[in-house]
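All protein chains but one are shown at their positions in the complex.
Moving on to chain A:
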Amino acid sequence: MNGDELIRSARFRKEREADWQRLEQLVLAAENRGLQHMEFAETRDLASLYRQATTSLAIAREISLDKALLGYLEALTARAYLCVYAPQQRLGGLIERFFTKSAPQAMRRSWLYILLGFLCMALGAFAGYLLYFENNDWFYVFMPEELSGGRGPDATTESLLDSIYGHDTGTSGLGAFATYLFSHNTRIAIFVFGLGVFACAPAILLTFYNGLMLGAFVAVHIDRGLGPDIAGWLSVHGVTELSAICIACGGGLQLGAALLFPGDRTRAEALRHAGRDAVKLALVAAIMLVAAALLEGFARQLVNDTGTRLILGWGIGALWLAWFTLAGRERT
């Protein structure tokens, strides 16, 4: 059958078919190898052939009733569009950029929310502390049985001291690390971040409750005159771990605030905007929690002197603070 006998849309297809097939090959190459690894001529052809194909699609929609041709062109142009306009981003320097710039900058930008997180925790601790001295039984209200591990108003001073300085765990290092990471505080941190989306309230409540437990727990020890000892015991990991919870709470609050007060944006848009910093806060909290679990699982068993414990805990805390405040500043 020669060209004259073909109907118009078949001629249209015959003239362009070779270009489409070349575009199909280029799209496959771009998806498999990535645009960065393609020849100059290939990427140039990809862009120009993609534009030709969109034109062909527009014409084919008007003149052709061949379902197979229309389906092919729809799929081909959509695939080529993704290659041309949504290519793979460069991944080099991603981690470095996070640590040196974007994370500390995000921390500084959302200082208000983080401050709110710390405030919730501190208020909770204060309330717990005062309530304990009002009536010892409050301790049992706040503290779940399995978390206190027998340490309470009824425990003897010796047993409290023993749990502070003793080698209380018989498990191996890795097992202890895992248990600590999945211990209470990590779960709280994930919860306060995830629940922040639901209009702030759950995140604030959880952080406050966590503060209550902390306050009551500290009060038990101060009641027995063990103030410095418990401070050292808590400082080793607590400075890092409790800060991580407050930072996670800050991230959650940011999301919740975007949902409650979206301003001029729509709620989904405000959520997306807030998510930019909140996700970095959550990543920072995760890194801090892993560090805290390392400290709790290994360092606390090795260091048994209150002074050293205090220096270790607060020194690491100062390092975190230095990272957040000093890193990634633009030179002016």
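Keep in mind that, in the parts below, a contact is a pair of C-beta atoms (placed from the backbone, for glycine too) under 8 Å apart; a residue touches a chain by one contact, two chains touch by 3 or more; residues count from 1.
Just so we're on the same page, contacts and distances are computed from a predicted model.
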Problem set entry | Omitted chain (choose from "RDD family protein", "Amidase", "Nitrite reductase [NAD(P)H] small subunit (EC)" or "Multisubunit sodium/proton antiporter MrpC subunit") - UniProt protein name | "RDD family protein"
Problem set entry | Hidden-chain contact residue, picked from the options A:Y72, A:F126, A:Y209 or A:F298 | A:Y72
Problem set entry | For chain A, residues in touch with the removed chain | 1, 6-10, 13-14, 17, 20-21, 24, 51, 54-55, 57-58, 62-69, 71-72, 74-79, 81-82, 85-89, 91, 94, 171-172, 174-179, 181-182, 190-191, 193-194, 197, 255, 268, 271-272, 275-276, 279, 282-283
